[in-house]
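Quick notes on the structure that follows.
Every protein chain but one is kept in place in this view of the complex.
Chain nomenclature is as follows: A and B, assigned in order of appearance, with residue numbering initiated at 1 for each chain independently.
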Amino acid sequence: MDYLIGGLYYILGNENWWGPWIRGICGLIVMGAILVFAMFTVWLERKYAGDIQSRIGPNRVGGSHGELQLIADAIKLFTKEDLKPDKVDTPLWAGAPILMFGSALLMLVAIPFGAFVFYGKDYPVAVTQFDVSILYIEAVSAIGIVGIFMAGWGSNNKFSVIAAFRNMARMIGYEVPLGLTIVSVAIMAHSLNIVDIVSAQSHIWYVIVAPLGFVIYMVALIADLGRIPFDQNEAEEELIAGWATEYSGMRFGLGYFAEYIHMVLGACITVILFFGGWNLPGILVNLHPVFGLLPFAWFVFKVVLVLMFIIMVRWALPRIRIDQVTTLGWKVLLPLALLNLAWTSVIGVIW
Amino acid sequence: MVNKHDVKRRMRQLMDEYIHEPQQPDYVLDESEMMVHIGPQHPIQPGPFLIDLKLKGETVETAKLYMGYGHKGIEKILEGLTYIQGLPVTDRICYLSALSNNEAYVSSVERLLDIEPPERSQYIRVIMQELSRIQSHLLGIGEYATDLGFVTMFLYMIREREYVLGLIEDITGARITHAFPRFGGVREDIPDGWREKAVDVLAMVNEKCEMYKELFSDDSVYKMRTVGIGTLTKEDVIKVGLTGPALRAAGIDYDVRRVYPTLTYPDIDFKVQTAKNGDIFDRVMVRIAEIQESCWIIEQALDQMKPGPLFPEGLPFGRRTPSMRVPPGEAYVPVEDPRGEMAMYIRSDGTDKPYRVKIRGPAFSLMQGLPPMLENVYIADVPAIAASMDSCNSEADR
Partner (left out) sequence: MDGETVLDSLKAQFPDAITQSEIDPKPPYIVCANVSRDRIVDVCSYLKDELQFDRLSGITSVDFPDANKFEVVYLIASYEHSVMVKLNADVPRDDNPSIDTVTAVWWHANWYEREVHEMMGIYFNGHPEMTVLVLGDDMMGDWPLRKDYEMYPGRVDAKYPYEDDNVSIVGEWPLEKKPWPAKRYYLE
């Protein structure tokens, strides 16, 4: 096992000229794996929604559970005609899905998706890792707001403009409690680095220490993702399809997929911040080096549970009106987030 | 090869010639106002109609409704067909409550002919009307739930509706357009074994309605969206002239089955369901309570029914006479549609075709009352209010 780790250090290290290139390719592989995981999330949503609604989801393509349904949908989206309406503002209209997808990809590079634990040392599976990664992730997720507004404004369509305004109001209102909650967790962990936050939870999970923070974070996350009950920008009855009215084919597919990647990343951050990340008891992991792969599976399992909770909330509640959404964000969540900040500061000072 | 730009130019020419904008009043828009059309084609509408909304920010200032996109001229068609030929046409006035439309037509013609169906036929007609009411309410509440974003409730209600439609299909043979009653009776009797099956299905529907009542009353997000919105007080409802569940939700105790009782409704004991305020929440609750009441009515009718003939003795004509001549006169018999009071004013002049048929549908007054309700609400409330009135566009346009 020592030779294996020494060999990995040799390949991925900086001694040769091809070290950084290999690291780049591994990073691309991690990004690709996350895109596949997002496809799995879409399948999970369709099957789980069918279960809630007492019907079967897709069950034709690729086996009796429809695993390859997403491939069929992707082929359909690729082969659709790409219509460009006459009077749209082309840089805005064409650049909006790129911006949304880019924001999701930028978030992806700093999040560790589990880790391999060998001889007591964590090797997180992340593309990069730096000292202020939590704040960077939070900041980059805000670029998606600009993307959706560009889509709404550039579409030359009254319904899309109304959707864009609603979107801005909602996302700006919910970024503040989100940021405050993340800062409160960082206070408890005494660091902004994601890996340090996870290792600070090796004794107790933060969801038990700061439950109010967890609730606020969950609500703000579902609002940030734009899922029901905060679905106003894609409300189908009054705004036909919101920002996506004038998009067809893979342009629509990019934006749709970006939303699902954002959901996966949000679930990962939830697990990292509140549910202890990939921590397993040390006795279990140090039994045998093969058990070093267990923390990774444990992390994925927790992420899937959080995803199922988010999907269940979507199919179980109706939609809230936009003025009630802003009331909830500014008048209810913000004072609670400040309260949570005070509570975690106390805890952070003591421990 | 044809030049693409020539084709586009020619298409624009044709569009300018043939497409007319709908007539709009002279709205003068300020800078902060916007005009939005929830247009003839929209993903969530039950049928084509156009609502023009003048928006200020997110609030609606005025609304105007244009209908007529589904006008088929049924009244003129019925003047050219014999009485029995006109029976399937009345099915298609409102396809969701086809049995009530048939019943209104057949009752009016029976008044003109001065015959009365025997007791067993009357009970069968009562049972079919109540079954049709159950399935129409289930679909209406489901469509309203999708307009709020509550897709799961729609699928639950569709699941129950399939069982009820199976019951209807066992007797009439069709799921939507039945043409079941005949002048003087009904077409088919109840088959054997239907009674036990009906008792099971109705018990299930009853139990599920209890669950739906709980689901709607305990959901705080749903109550935030619906309580206190789209209120029609008693004075408003009387001014608009509504009938049906929208009227009963405001507290007025008016049901056509009690006020103008036809068939065997006097012998059946049921309560008229009302609610206190007139908002969206109450209208949906009244509909769910009406489903449960209909289950109880069907059980009573099945108990009280005795075996007997389906048509009266000694009819002056054969049972399926195509060229039956109706004595001259006028007749108007109102019937309780799931949406309100449905009636047909038939005027005959002694020949085998009606002289004038006027279809008085309840959806007409529901649509008339919609634009005043939409003033000073948020745009997100517009589809919720419109769907909670549960108006059927094909009935209003005829």
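The rule is simple: a residue touches a chain if its C-beta (ideal position, glycine included) is under 8 Å from a C-beta of that chain, and two chains touch if they have at least 3 such contacts.
This is a predicted model, so every value here is computed, not measured.
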Which of the visible chains would the unseen chain be in contact with across the whole complex? B
Of the candidates B:H37, B:R92 or B:R347, the residue in contact with the absent chain is B:R347
Contact with the hidden chain (one of B:T177, B:N206, B:T231 or B:Q368): B:Q368
Out of B:G57, B:G166 or B:G228, which residue would touch the omitted chain in the full complex? B:G166
In the complete assembly, which of B:M34, B:L81 or B:V199 touches the absent chain? B:L81
Suppose we count only contacts with the excluded chain; which residues of chain B make the list? 20, 22-23, 67-68, 71, 73, 75-76, 79-82, 85, 111, 114, 162-163, 166, 170, 188, 191-194, 197, 238-241, 243, 252, 254, 259-262, 317-324, 330, 332-334, 341, 343, 345, 347, 352-353, 355-356, 358, 360, 364-365, 368-369, 397-398
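Heads up, the rule we're going with is that only the chains that are shown with their structure count from here on.
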Could you tell me the distance, in whole angstrom, between the mean C-alpha positions of chain A and chain B? 45
Which positions of chain A touch chain B when the two form their complex? 52-55, 158-159, 162, 228-229, 231-232, 235-238, 240, 315-324
How about chain B: which of its residues touch chain A in the complex? 34, 36, 38, 42-44, 58, 145-152, 155-156, 159, 219, 221-222, 224-225, 378-383
